[in-house]
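Of the protein chains in this complex, all but one are displayed in their positions.
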Amino acid sequence: MEILVCVKRVPDTAENEFELNSVGNDLDRDDLVFSVNEWDNYAVEEAIQIVDNVGGSVTVVTVGDDESEEVLRREMAMGANNGVLLSDDAFEGSDGKGIASILKAEVEKGSYDLILAGAQADEGAGQVAGMLAAMLDLPYASLVNKVEVGEGKVTVGREIEGGNQEMNEIDLPCVLSIQTGINEPRYVGIRGIRKVAKVEIPVRSASDLGVDAAVIGDANAKVKRVDYFVPDLGEGAEMLEGSTDEIIATLIEKLKSKGGL
Amino acid sequence: MTQIFAYIPHQGGVAADISFEFPEAAKKLDAAATLTAVVTGSGADLDKVANSLTSLYAEVIKIDNEALAYPNGEVVRKALVNVLDANAIVLAAHDTFGMDLCPGLSIKMDSAYVADVVEFEGVDGSLLKTVRQELGGAVSTHVTCDIAAGAVITIRPGAFAPVEAGQSGAVADKSADAGDLAGKRRFLEIVEAEVGDVDITKSDVLVSVGRGIEEEDNIEIAQELAEAMHAVVSCSRPIVDAKWLEKSRQVGTSGLTVKPKVYMAMGISGSFQHMGGVKGNPFIVAVNKNPKAPIFQVADVGIVEDILEFMPELTEKVKSL
Partner (left out) sequence: MSSLIGPASFKIFGFFPAAVLSVLIPVVGVGLFAYIMARRLAPLVRAAPDNRLNRIPERIKNLLVLWLAQYRQPRYRTAGILHIVIFAGFLVLSIRSTSLVLVGVSDGFVLPGFDGVIGHIYNFFKDYAATAVFVACVVAAVRRGIIKPKRYSVPVQYGKDHTAEAVFVLGIICTLMISESLFEASNAAFEMAQTGHSEFLAPLSLGWIFRGMLMDLSQSTLQGLHITMFFVHDLTFFFFLCFLPMGKHFHVITSFFNVFFMRVDKGNIKPVQYGVTDEELDELESFGVKKLEDFTWKHMLDFYSCADCGRCSDQCPANAAGRPLSPRFITIKARDLMFDNYPMSGDIYKSKMLVEDIYTEDEIWSCTTCGACEQECPLGIEYIDKMVDLRRGMVDEGMVPQSLQKPLKALEKRGNPYGTMEKKRADWAKDKEFAAECAVKDLGNGDTADTLFFVDSITSFDDNIQEIARRTSKILTKAGVDFGILGKAEKDSGNEVVRFGEEMLYQDLKSHNTEEIMASGVKSIVTADPHAYNALKNDYTGLPPVRHISEVIAEKIRSGALMLKPALHPEKVYVYHDPCYLGRHNDVYEDPREALDAIDGLTRVELEKSRDRSFCCGGGGLMLFFEPEEEIRMGVLRVNMAAEAGANVIVTACPFCLVNIQDAIKVAGQEGKIEALDLTELIEEHLA
């Protein structure tokens, strides 16, 4: 089975404390550390496990700048066979639809039975996989937490509300967005990354891909992030005092406004 | 005139809570727009939902088809593309079905897509300004969306105030317009979560208990509060060590990392190891007997009380709401 996994380099929520820059309209990016989007890591592990069972190969692809190569190498150190970097100045500022269009061009260059992506990213909208599927007219399932490969089809479980699992049967080829917890991604250390440090990773530009210039880049993005801001949060706890009844009344008001009730 | 359609999720003949929130969201999006509810499904359950919606929406479109009996993103998408106007604005819930349906729907309707919106800040020309949260809720962003050719927007459940019933709308049956609904994805079954198998990482509200709970039997008190708040009980390590709760309930660096919206820290001192598992900048309410408990440094609201007395009273009040 030929599997393509779409991955993304993101600021790591576990290793960063996000603060705004001095102007207050963007993240303070000086000290940010990046890593592969957590959900994508599960998708790659799933792909590797599928290939271990039924044969084939895993290709990881990302749309990004030169630094995105780092996450491709990390996923290749995990066991992905190939990496492809889709990089072009023209891609910058693309919205979800733009990114999906770029990926679609890459998908059409190969012959994949299964396309996986993380269900969402910490700084994203969980949109690209579903868009890509629609553009390719392939069936799609989101939030997948179980995959069983069958003959010309896969049986997938989707994680739905209440911790329940919705089982579906999908014809191949298809696109799946993978939820965390589907497996236990293997560890990749510095040594693993160094082992694949010299592997050639092809870089494809807009013209290599033949992607339609009218859908990519900032100019063609219908959806744009304008700025970042932090909703007001005070220092330390606001101590509620008074009788228990008063405290509870105040607390309930606060909980209501914060979505706790 | 802008047309907004609200896609209504429902189960067992009852519309989801968010059906009360779409009208408010639509008003904030564009007060001048018309709002129509769209509901898909099959049979009596669908009729029941569609009829119930007439008290909230002036117009309710129902699409009845056996293929729609269980929500399937691919099939619902086909139906919506066939029934809705190409330039429509579609609102849906940012839930597990909305995430399945909407990205693809935006492609097929050739419109913009914005996900998980928590606030609308008006339309300037054809540019709609929305508010989203990113990076696990650590920061918010303003996102603009060109709605000239329509848009698909999912809103976060609970982000918009629910409206009171006050309409007397009508149901329009558009089942005939749904077209061919054959798909390549087939629903098989629902595998129910095992009893007691609660995923605390997926809950928006956590009632988290620590050593202050004192005895195993008192877990019940926290459980009652959690039920009243539609929340889930989580805990700190000593509670798991004492085997009062399962390991799957433990928050902390050695337990699970949670990203709730509201974190009720009940009798939790707030150790570094524990708070390391609380991410996403939730609203933290701390109740602790000890006024010097470090939890009060990181909490938003602090209350110095014995949780064993405080929780039952709070439960009472919440229930009576």
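Each chain carries a letter (A and B) given by its place in the written order, and its residues are counted from 1.
Everything below uses one rule, namely that contacts are C-beta pairs under 8 Å (C-beta built on N, C-alpha and C of every residue); 3 or more make two chains touch, one makes a residue touch a chain.
From a predicted model like this one, the values you see are computed outputs, not experimental measurements.
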Q | Absent-chain contact - pick from A:G56, A:G93 or A:G192 | A | A:G192
Q. Of B:T34, B:S175 or B:S271, which one is in contact with the hidden chain?
A. B:S271
**Q.** Missing-partner contacts on chain A, residue numbers
**A.** 12, 14-17, 31, 33, 35, 78-79, 184-192, 194
Q) So that we can see where the missing chain sits, which residues of chain B does it touch? A) 211, 237-238, 241-242, 247, 253-255, 271-273, 276, 294
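Just so it is clear, only the chains that are shown with their structure count from here on.
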Q.
Based only on mean CA positions, could you tell me how far chain A sits from chain B in angstrom?
A. 21
Q. Can you name the residues of chain A that touch chain B in the complex?
A. 11, 13-14, 16-18, 20, 27, 95-97, 100, 119-120, 122-123, 125-131, 133-135, 138-143, 155, 157-171, 174, 222-231, 233-234, 236-240, 244-245, 247-249, 251-252, 254-255, 258-261
Q.
Looking at the complex, which residues from chain B come into contact with chain A?
A. 72-74, 77, 95-97, 99-100, 102-108, 112-116, 129, 132, 134-136, 138-146, 149, 158-159, 183-193, 197-199, 202, 204-205, 229, 231, 257, 261-262, 264, 279-281, 283-286, 295-305, 309-310, 313-314, 317-318, 321
